[in-house]
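There's a structure below that I have some questions on.
A single protein chain has been removed from this complex, and every other one stays in its place.
This part shows chain A:
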Amino acid sequence: MICEHCQERQASVTVTQVINGQKSERHYCEVCAKQFHPFNIDFHKEDQIPIHQLVANLFGLPVWNNTQEKTQTTTQKVSQCPKCGFTFRHFLNEGKLGCSQCYETFSKQLPQVLTKIQAGTKHSGKAPGKPSNDHTWIKKQIETTREQLQTAIMEERFEDAAELRDEIKDLERKLEHGGVDTP
């Protein structure tokens, strides 16, 4: 006999189900039977359909089963912080992280949370050991000064232009210095 569920493998498990006195028999292969684990054990013990299963059947949703539970536990294991033991769920409940390692552990999930509460997901401020002016800020300054330089040249204000040119040089030096500095 072929398994009623996958219609592929040889059926080797017979499941007897009694619902409201009506007896029905189902034949599954070993793989599918495992998925329908509650049919085998829980049903016979309680002789009643668990409510979640009723709902699941009603809406044609996948029945709660072992494989799902297994995948759940494995994903949880993956996203548990090795340093403080926090899981992502734990973080969502608490609203806070347990240690700095958490930021690496949850680096994939965190940006979703951060976009809701922050202006971006990438730090653009200062860093330890660097001058307080961050690169983007200096770059912005250079850009605006360059524009000023262009207008100064157009308007033939050459003394101003010379000053602006020096300013740009200074800023560029700052930028290079800030970049080299990090160990």
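Structural remarks
Simple rule for what comes next: a contact is a pair of C-beta atoms (placed from the backbone, for glycine too) under 8 Å apart; a residue touches a chain by one contact, two chains touch by 3 or more; residues count from 1.
Quick note on the criterion: contacts and distances are computed from a predicted model.
One chain of this complex is left out of the view, and of "Sulfurtransferase", "ABC transporter permease", "4Fe-4S dicluster domain-containing protein" or "Protein-arginine kinase", the protein name its UniProt record gives is "Protein-arginine kinase". Across A:13, A:113, A:153 or A:168, the residue that sits in touch with the chain not pictured is A:113. Seen from chain A, the chain kept out of the figure touches residues 83-86, 94-100, 103-104, 107, 110, 113-114, 117-129, 132-134, 136-137.
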